[in-house]
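Only one structure is covered here, and it is reproduced in the block below.
Yeah, one chain of the complex is gone here, protein chain that is, but the others are all in their spots.
Read from first to last, the chains carry the letters A and B; within each, the first residue is number 1.
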Amino acid sequence: MTGKARDSRAPGRILRANTLWPQSLWIGIICAASLASAVIACGLGSFPSPPAETLRALVHALGQAIGLHMGQPVDPALSVVVVDIRLARVALAWLTGASLATAGCVFQGVLRNPLADAFTLGVSGGAAFGASVAIIFGLAGGAAISGLGGSTGILPLFALAGALLALAAVLALGRAGSGSMGNMRRETLVLAGIVVSTFLSALISLLKSLDEESVASIVFWIMGSFQGRGFEHVRLALPYMAVGLGLVLWRARELDLLALGEGQARLLGLDAGRSRLWLLIGASLLSGAAVAVSGVIGFVGLVVPHLLRMVIGAGHRTLLPASAGLGGLLLLWSDVLARSILPGGAELPVGVVTALIGGPFFCLLLGRNSQGGA
Amino acid sequence: MIRVTNLRVSYGTSRGGREVLHGIDLHVPRGQLVGLLGPNGSGKTTLIKALAGLLPAASGRIEIAGADIAKLSHRERALRLSCVMQHVEAPAGFSVRELVLMGRFAHTGMLAGYGPADHAAAEAALKDARALDLAERQAAELSGGEIQRVLLARALAQGRELLLLDEAVSALDMARRVEAYDLLATLNKGGSTVLSALHDLNLAALYCPRLVFLKAGRIALDGPTAEIFTETNLKDLYETDIRVAAHPVTGAPQAHLVPGASAAALG
Partner (left out) sequence: MARTNADRLPASIMRLPVIGTHMRPNIEAVLAQRPDLVLQLAGRKEASLPVEALRKHGLKVAVFHASTFAELFSVIRRVGLLTGSEEQAEVMVRGLEMRLTALDNKLSASADNRTSRPRVFFEVRSPNMLAAGQAGLVGEIIRHAGGVNCVADKAKFARLSEEEVIRLMPEAYLIQRGPMNPAPLPLDKRPRLRAIPAALSGKAWFVDEQKYSRPGPRNVDAAEELAGLLHPEIKSPAPKVPTSKHKDTK
């Protein structure tokens, strides 16, 4: 008893200001910021687009979408750039960021491991491998990557299967040492993720060597990018993302219980095994769909939930939607940087941008966490 | 309320496992307050875990309110009994209120969240467990004693029909222990059935009208406190010299250790 006793009169350190900032307010702010960012991002790029013209193009497109005549038609080239290219990329980047951050949040919650994420667990690598297999064996050609052609549906399915297989392999490896899923040692799990990721990237290299002609198409998957993506990709990924998001949001309270540990969760009436299975399937759907349309993008799933936990707490009913919103926001702006930071309309892979932003930021978070003893 | 028949529980695999409980028979009628006692390793925690459905029975049967718990779903079981375990660490990032609200999980549907009734129940539980002042604190920053109060509050929020406690007050100081057992006694008067495993013989003798002693995975003694809380019984159970005297206020039997007794026993 004495070992555990702390001074019960010490005032609790206020970690977060959730009493001043109701949690729903955070979600409201993130939503508003996302909308504003979307409009601003549609006005940024190498093609000249004055704000007024950009707004007119957006309003006109919105009008067409809902079947009303709103605003005057604009220059068709500008309209294509603002709506078909930029707005589509904004939407896809936001959805992908939201999916990756939500999936990261779920992986961290289910495995009770702050380092878990689609990227570190090898789930993204698995999805990329699945996509590579589909490309190499001609199930999805270059045409399919650009979202057209008959076999488009095949690619996300392969990416998803790859994601699930990689996850199963990592969990089996991590479990071999430590029994139950919620009690795996953090290091074991991350090491298992590294092993599986390395193995998969070797397999991808093997596929590339076997068929050098597909190298360009495969590299396309490994380096995350939104270049050349359009609304067809949004349509392709949205069903998977919606189902995945619905699944995990629906079970947000179960994540809270799982955070207590398996025994506590079961005492409170949760079938922990079944809950974990569904949550992991949901998170894999989200990451698989994200990789299927954007390639491998790191750090979003790791940094966003971490940051938000420090600010709004660990309750997943708020944390999950907030992670989705902030993840979307982060990737939206990362993509704007990726497509506009180089002169002459040249592009950076967006994965490079998120790694450059996320890497140092994550180090900062780790430093703060170890200082705070949390 | 609880009926246990020939319960055997093993740790590990069915073949190579180590049997910890060797055929327990126990009946706790509705409305009793029972103290579960026994030396270290006698199987108290294992019995509580088996009753709470955390450990499967190797053989035998556990009935809670007439239902075989092996056939109940997690949710149905959680609605019938609430449980406070020992050595629980609260995860980071949750407030005490959020933690107590989680006790209501089994009461909510899959689609609906925690409703006004759940919030009210959590509030009442916090109040009854004298934990209302902690409600806005971060659960991970509480002291060992505070967290036990919060877990008791969560158990109350979950349900008051049947409470299982495993060393639920061992981290509390003396005043808080009395407070907690006063609360259990009040709940018991209000109709709750309580089975509490504990080390503190005297606390058990003060509050529990009935005691069950476990030793080496078997029930050694089971009966009214006044009858079985005797010097001979306790000496046999704990294998050391123990004297029993009446409590100065209530007259309940209280055990007192004798210094140097272990050397004499070995002598």
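As a convention for this text, a contact is a pair of C-beta atoms (placed from the backbone, for glycine too) under 8 Å apart; a residue touches a chain by one contact, two chains touch by 3 or more.
Quantities reported herein were computed from a predicted structural model and do not represent experimental measurements.
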What chains on display are touched by the one that is not shown?
A
Among the options A:G246, A:G345 or A:P360, the absent chain makes contact with A:G345
Please identify which residue in A:P50, A:G228 or A:G246 touches the non-displayed chain.
A:G228
Touching the hidden chain in the complete assembly: which of A:A32, A:A52 or A:V80 does that?
A:V80
Even though one chain is hidden, which residues of chain A still touch it in the full complex?
45-48, 76-77, 79-81, 84-86, 141-143, 145-146, 148, 212-214, 216-217, 219-220, 225, 227-228, 230, 339, 344-347
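Just so we're on the same page, only the chains that are shown with their structure count from here on.
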For the pair chain A and chain B, the C-alpha centroid-to-centroid distance in angstrom is 44
Would you mind writing out the residues of chain B in touch with chain A in their complex?
52-54, 73-75, 77-79, 82-83, 85, 88, 90-95, 98, 102-103, 105-106, 108, 110-111, 113-114, 136-138, 140-146, 158, 170-171
Please give the residue numbers of chain A that touch chain B in the complex, ascending.
1, 4-8, 12-13, 15, 18-19, 112, 250, 253, 256-257, 259-261, 263-264, 266-272, 309, 313-315, 317, 374
